[in-house]
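For reference, the structure discussed in these notes is given below.
Shown here: the complex without one of its protein chains, the others still in place.
The chains carry the letters A and B, assigned in the order they are written, with residues numbered from 1 in each.
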Amino acid sequence: MSSSPLLEMLHITKQYPGVLALDDVTFDLYAGEVHCLVGENGAGKTTLIKILSGALPKDVGELRVNGKPVFLHSPADAFEAGIGIIHQDFKLVPELTVAENIFLGREPCRGRSPFIDFEKMREGARAVLAQLGESLDPRARIGTLSVAQRQVVEIAKSLSGKNRILAMDEPSAALTGKELKNLFAVIRRMQEEGVGIIYISHRIDEIFEIGTRVTVLRDGKHVHTCKTSEADRRGLVSWMVGREMDQEYPKVRLQRGKEILRLENLNGGKLRNIHLAVYQGEILGLAGLVGAGRTELARLIFGADRLENGRILLDGKEIHPHSPRDAIDAGIGLLTEDRNRYGLIMEMSIEKNITLSNLKAVSRGGFIQGEKERGAAQQFAEELRIKTPSLDREVSTLSGGNRQKVVLARWLFTRSRLLLFDEPTAGIDVGVKYEIYNLLNQLALNGKGVVIISSDLPELLGLCDRIVVLCEGRITGELSREEATEEKIMLLATSVVDMRGHRDDREA
Amino acid sequence: MVSSVVGVDFMTSRKNILSRILSQYGISLALLIEIILFSRLSPFFFTTENILNVTLQISITAIIAAGMTFVILTAGIDLSVGALVALSGVLATSVLKLPIPLIYSFPLFLATGILVGVFSGWLSAFFITRFNVTPFIVTLALMSIWRGGAYLYTGGRPVWGLPHAFSMLGGGRVAGIPLPTLIMLAVYAAAYIVLQYTRFGRHVYAVGGNQEAARLAGINTKRVLRQVYILCGVLSALSGMLLASRMNSGQPNAGLMYELDVIAAVVVGGASLFGGRGSIVGTFVGAMLIGVSRNGLNLLNVNSYIQQIIVGLVILVAVMLDQMRKR
Partner (left out) sequence: MTFNQRVSVRIPKSFILAVIIPFLVLTGCGKKETRKSSKIIGVTLLTRAHLFYKDLEEGLLSAAARNNYELIITAAEFDLGRQSGQIEDFVARRVDAIIVCPADSRGVGPAIAKANQAKIPVFTADIASQEGEVVCHVASDNIAGGRQAGEYLARTLKGKGNIAIIDQPTLTSVLDRVQGFKDAVALYPDMRIVADVNGEGVRDKAMQVASDILQAHPELNGIFGINDDSALGALDAVQQFKRSGISIVGYDATPPAVDAILKNTALKADVVQYPRRIGETTIQKIREYFSGVPPQKVVPVEVGIVDRDSLSRTQTR
């Protein structure tokens, strides 16, 4: 750390129409350190990484690698300068093999011929993977790998050159317990090799576990940089949101009311013999590993997948949701995981996304009444504090947290009695998370049924009155707020796996 | 922190005026330039009669393009429209050959044509939604089947010798304006209202933007697709019937390659072939742009080989302008 920095980004400024995305930000990175980058969505982390990756030009500022100024006009330039980027959504081709992906775009050829030297490519891939402590078959197709394995390939891909700088944008978002440990092991190994790593995450625990230093950005400005050993959780959060947070998980305890939803012996997809009840006044959590069937269960209740048999009772009456429409009409809402893929219509305006599921309420005889629609959208946008210059803007112009608020607004507007939230805070910054937690409490208070699926265990423990754990499509246990701990949940979440011996979640 | 205005787009004020005009009006501007150009080059171009002539010429493909806009908005495509023009034309006109007065056979004619359109659209949607075949392949197959069907049904000969009064539908004028022009304007007005102000229109955009998200938002996506393809089929059939009336005969070789003109009009009009983006007004301007190009070049007696090249260039330039608008 005493030597000169590997990377320096000096006084970087970037202006978007209407927004100053980065305002005189300076950031540096030394060999062998993990420099964490934190901040709320819209704080400028992604913009900074994009500039580093050559995908976006900076307006003002200077970049130096090993003390020498570099000019990045394209991702190829960045690669040339020894900078590797791992994006949130992997850029791998599922139809190609591990080796082909790692060498995509710079395949080794036989001499000067146009023919790929597959042997050399496989050897190269094997070497890089070994460096990461992984023994993946270079000939395996990406499509057959688990999310965690794909991530390793992604890392290998960005390291296979002479890259000494690696930026990882939310690498942990899709990972659970063991996989995360594995990732950290890989990161530590790279650290030993002298690679400098920029690590972006919303999970504060991870920063303390893996980070050497941490830099906080807020509203495009540099707020604070310090060693992680010198920071604490409370301090970090207050730097990020710009104010003191009294508690991370606000919790309102309520009296459990009458039963809203009852599932009797539900079967469908990978789910087997599901019995479950949801009550008024409580927040129910669904825990489990990725691929345990939590999302499938929500989709089954919502009519998005086909139910084989079993009964779904809403307020004591049996319902038969054959499609999401049926479920919505019955009073059920599902906030899907991956809002960009399954939640939002990117090309449509914020307003139109909010009213999409309940257009009937703002139209007469098939015709949408403009003022009514605007009124409804305005009401929920204000209620949820969606930050935007205008509701007519395309939803794609919003940051992750605000996008999630748009989907939330949609489901609030349908006035559903039962709301299912699948990873409602994934990839969302602390401030908005807090708002969402308050909203969930508010919904429970108003007598709605609230079910949360989350891979973030502290979140579940902090919010839920009751946690039901799934494993391999079956319910393996139920824990009350008082008895639940991370260890107990993980034990239940892996119980079937242990009985049957080790299994990957490859089908996920 | 309320959702209200945070900041105006102050960047835009810095852009120079030319690029602002481009960004606002794109192809409308191209159309305007073209009209001014042709007006200066030919004394016969900017006359009432020729303007009516142009609208009459484009009415046939423009009516189909209105339907195609819906299809393309859902990220689909319908290649069968040209063949459908022929099939609906020959099937519907053959009804007029029945030995009954035109007062009775004319409604039957309309019903037959529209039924053909409904059936074709329904069939496309059936294969697309039920078997997950891409619209391109389904409608490519139907294009071949309907064209073959039209030839087979007529034995390759036109259906002719129709009652003279029948030609009023395509050849008649109301207040000096050709009937097909009026029908086209009505179709566009209706399509505009449907897309902008109805739930169905909103659903079309949503399905095209993200089909799975639309389904999970409670939209019956299969029904929307069905309705969209049927609409396109019916409008193609309507065009087929108007064209048949203008020629006072059912031609099995009518509408050859119309699908390309129609798709060009929609895309030049700013719609994305990936769905979710596009407007009915844009399509109208797109259809006008192509129609005016053809008309103007014919008025100037430009060699037909060169015409093809120029029309291709016009399409390229228009799409380029539209891309600059999106920047």
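As a convention for this text, a residue touches a chain if its C-beta (ideal position, glycine included) is under 8 Å from a C-beta of that chain, and two chains touch if they have at least 3 such contacts.
Just so it is clear, the structure is predicted and the values come from calculations on it, not from any experiment.
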Considering the complete complex, of A:70, A:290 or A:361, the missing chain is touched by A:290
Residue among A:75, A:269, A:310 or A:462 touching the omitted chain: A:269
Which is it among B:135, B:158 or B:233 that touches the chain not included here? B:158
Among A:299, A:352 or A:448, choose the residue that contacts the chain missing from this document, as touch is defined above. A:299
Chain not shown, touching residues in chain B: 42, 44-45, 47, 49-50, 53, 56-57, 60, 130-132, 151, 155-158, 160-161, 167, 170-171, 178, 243, 246-249, 251-256, 294-295, 298-301, 303-305, 307
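Keep this in mind: only the chains that are shown with their structure count from here on.
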Which stretch or stretches of chain B touch chain A in the complex? 1-3, 5-12, 197-200, 202, 205-206, 208-210, 212-220, 276-277
Could you pull out which chain A residues touch chain B in their complex? 15-19, 302, 304, 323-325, 327-329, 334, 336, 341-348, 352, 356-357, 359-360, 363, 366-368, 370, 378, 381-382, 385-391, 410, 414
